[in-house]
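Complex shown without one protein chain; remaining protein chains in place.
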Amino acid sequence: MAETSIRPKIIPGEIVVEGVSKSYGATQFRKEVVQDCSFKIERAKLTVMVGPSGCGKSTLIRLLAGFEQPTEGSILLDGEPVTEPSRDRLVVFQETALFPWMTTWDNILYGPRARGELSRESLQFGEFLLNKVGLQEFRDKYPGQLSGGMQRRAELARAMINNPKVMILDEPFRGLDAMTKELMWEYYARLYEENRRTNFFVTTDIDEAVFLADRILVMSNIPTQVRAVIEVDLPRPRKLLDIFENDRANDIKKQALSILHAEAMRSFSRGSKAAADFVDAYLKRASRA
Amino acid sequence: MKKFLSSPAFWRGALSIVVFLVLWEIGARSKAWMAPEFFAPFKELLGAMGFKKDYLPWIGAVPAPSGVLKAWVAVLGQPGYWQSWYMSMFRVMGGFIAAMLIGIPFGLALAVSRVAHGIGFPTFEVLRPIPPLAWVPASIIFWPTQELAITFITFLGAFYTIVINVLGGARSIDVRYFQAAQSMGSSNWDIFRRVILPGTLPSIVVGSAVGMGITWEVVVAAEMISGGGSQQAGVGGGLGFFIWNSYVGGSYEQIVVGMISIGIAGFISSELLRWAGRYATPWLKLR
Amino acid sequence: MSVGQISIQDVVKVYDPEGAAVMAVDHCSLEIEAGEICMIVGPSGCGKTTLLNAIAGFHDITSGRITMDGEVLCSNDKPKSEPGPDRIVVFQNGALFPWKSNLENVIFGPVMQGKLARKQALEKGRAMMADAGLSGVEHNYPGEVSSGMRRRVEIVRALMNDPKALLLDEPYRALDSLTKSVMHEALLEIYYKNKVTIFFITHDLEEAIFLGHRVAIMTTRPCKPKKVLTVDIPHPRDYSVLTSKRFRELIEETNDAVHEEALKAFQAGEKEG
Partner (left out) sequence: MEAAATANGGDHAAVAVLRETTPFGEASGALLARIAALARLARYGAGARIYAPDDPADDIFVVVSGRVEHVLDPEVGAREGVKRVARGGVFGWTGLLLGQTRRMATVTALEPTEVLRLNTDDLIKLLSAEPLEGEHVLERFVSMIQREFTVPALLARVRRLSGPLTEEMSKLGLTMYRMSLWLKSPRPYLMLIGFALFLGFWYLAVEVWKLPRFREMPGPTSVVKEWLSPNPTYGLSLYTEEYYQHIIVSVWRVTKAFLLATVLGVAFGLLLGWSRAFKEYVFPVFEMLRPIPILAWVPLAIVMFIATESAVVYLAFLASFFATALNTMLGVESIDESYVRAAHCLGADRWQVFRHVIIPGSLPFIFTGLQISIGVSWFSLVAAEMVSGQYGLGYVINTSYMMVRYPTIVIGMVTLGLVGYITSAMVRIAGDYLMEWRVRELALSER
């Protein structure tokens, strides 16, 4: 079967986030989660957002996907404001969102079928994607019968069949064991490098960020803001071992780590559970240095 | 199946049932073996404690399993026995199907629309603590025929359980599934049909199995109360009436026959539903 | 003579011998020095946990022998040993009693064994918790503190019994990687103070080499040591080790061995654990 190119003609998918804030609740119980946050997700680039867990990254994802509206500020995709969920911005969630009651094949075809666009091409494209993610034999299996890694690949296929302008991934590999995770890193990098679709990847893992990203956004703690933007000019296609030895990669990792430490420090004063441990290490290291 | 038969658990279970039956037999026959003088002091003691003197407390009054078996074999021949099975089954099915037809959409409506929940749920919650059987008199007054009155009670029995389970099931569907479906361009109806319904199916199955169990509990009492209990000249019929009639007629063995028959009927119908449920939700039985 | 030497001699474990006869451990032999951190690395579902369960005394073994400081834990004629406070397990998803406060959890061991009266146990417990940086959360319930802190309370609870060995079953798997790095340092800190033997199961090669004196790389199921690597980076180690040259060399040396096993498991569609 001819390798149909999945590279879209003109390259869409640039998101501009401008002065966005988001808060929940009211009066004295108001909780500001995102505060005056601005950044750009460049078209055809793999942008990774990294920040301590519990720092409001998921809220930003919900805003980008259109599940929620920002309290202030604007989010534009190719100039158009983002108001509601749409196939242009598809999310791969942290815990799998494959429909447990549908087989892998039905899951993949869900998008076209829901929009009534189930044509011969989309079936063919679905078949192509099923082989690409290596799940041919698991076509009639239910998600519950797939391993963590396989569920992730099925979910990627389900998103790609809709040809979204931007793929949004919320710590998709977090639940996997270390080995499968590294395999998935290389696998995902290949997928991106083939069609260069705009990808927005969120994680707490700095190694994952450095390996995957063209550009890293280092986030502050709640209320979330962009603390630093680091360009990752490592060559592609990326291989795990050579990135591991690459000194430039190590410098980027050190740079990001020092900022994240400062962030965790501040959140400690607000007693946020997740960052508390992070600060212990910093204090110990600071005292030992 | 073969492995199960040979496993020690099966034999232990079988042994305990046999022991239970033997003890029951001895207890029930206590009137006979306690007759001789030897037990006189023991009988005085029973009397002193306020029990009847000539047999063991409680168990003594119960008919022995052998008697029950004999009665059952005799009853099998009578058409009346099977007729009461049919009557009770008819009432249970009527009430149960009505509870499903009304309960499931009502439960889904409560889960899906906030307004429906706002209006419907508080009233539903206020009426729920009233035990279904308390409705028997009101139901007899309201419904024209006895048949409808009893069926309404079985309907109530299953209705509350089904609605609560469906509501709980629909509510517990993870928001991620809605968000995923929405982003892939599903319309609201599409989400209802291909996310909410399948997502709630397991709880519908659970709700209906439990609901079925309750309908059998309720039909017995409803038949007793309306048909027999209140000595009203109702048309009667059904296993509940059969039991009450046996009690009034003094043949205690038949009471136990009736009890076991209803136990079997309830068990079978719940199991049938659970089996159908497993069939309807293949993704739940995993590797 | 420091304590906690564990020797695993030719252990075999077959589940459900008459039925599917799934072999989980295949003639595995491994010597763990007293007071050493021994890391066990292998793909998911390869039988590592079965080995740990055998040492801890939760499961029996089909054949072979496991001894600790010369004393037989289990062997052919005594296939299952009794769990005891000399070798305590820290479980993957944590096993702090959610209905007891952190301090109550910590003093559970000595009080149950009657080694310490409640008063002394409370004193020792508070001291050890403070020492591990947990002062202030004594009276909270485990559910109210972060997963990283819960992990450390669990290790303190184990150390309260002065065990000869700690058996850890992927304790940091569920944590996000930033917290994970913090936990590594906390564990080393506790290890330097208590010098207890650590038998540590993981998927993460980097974690294994960073923490371990020796790293045993296991094959896919049925598991047996495929390669044992001695990590000659001096202790005490801290975070700078991760970017040192020697560390990267060791990773390279073992990476293809580990990768090979992972790919086998990956293709076989081995579901988690």
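Note that the chains are named A, B and C in the order they appear, and that numbering of residues resets to 1 at the start of each chain.
The criterion applied here is as follows: a contact is a pair of C-beta atoms (placed from the backbone, for glycine too) under 8 Å apart; a residue touches a chain by one contact, two chains touch by 3 or more.
Everything numeric here is computed off the predicted structure, so don't read it as measured data.
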item: Absent-chain contact - pick from B:Gly211, B:Gly258 or B:Gly277; value: B:Gly258
item: Contact with the hidden chain (one of C:Ser7, C:Thr67 or C:Asn161); value: C:Asn161
item: Listed residues B:Ile104, B:Ala158 or B:Ala221, member touching the removed chain; value: B:Ala221
item: Contact partner of the left-out chain, one of B:Ala98, B:Val112, B:Leu133 or B:Ile173; value: B:Leu133
item: Residues of subunit C (touch criterion as defined above) contacting the omitted chain; value: 56-58, 83-85, 87-89, 91, 93, 95, 97-100, 108-109, 112-113, 141, 143-144, 157-158, 161
item: Interface residues of subunit B (partner: the chain not displayed); value: 8-9, 12-17, 20, 50-52, 58-59, 61-62, 114-115, 117-123, 126-138, 140-144, 213, 216-218, 220-221, 224-225, 229-230, 239-240, 243-244, 246-247, 252, 255-256, 258-260, 262-264, 266-267, 270
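The rule is simple: only the chains that are shown with their structure count from here on.
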item: Length of the line joining the C-alpha centres of subunit A and subunit B, rounded to whole Å; value: 51
item: Per-residue multi-chain contacts in subunit A, two or more chains; value: 145
item: Subunit B: positions in contact with at least two other chains; value: 287
item: Residue ranges of subunit B in contact with subunit A within the complex; value: 174, 176-177, 179-187, 190, 194-195, 198-199, 201, 281-284, 286-287
item: Interface residues, subunit C side, partner subunit A - complex; value: 43-44, 133, 145-146, 148-149, 170, 173, 176-179, 181-183, 185-186, 189, 202-207, 238-239, 243, 248, 251-252, 255, 258-259, 262-263, 265-266, 269-272
item: Subunit C-facing residues of subunit A, complex; value: 52-53, 138, 145-150, 171, 174, 177-180, 182-183, 204-208, 241, 244-245, 250, 253-254, 260, 264, 273-274, 276-278, 280-281, 284-285, 288
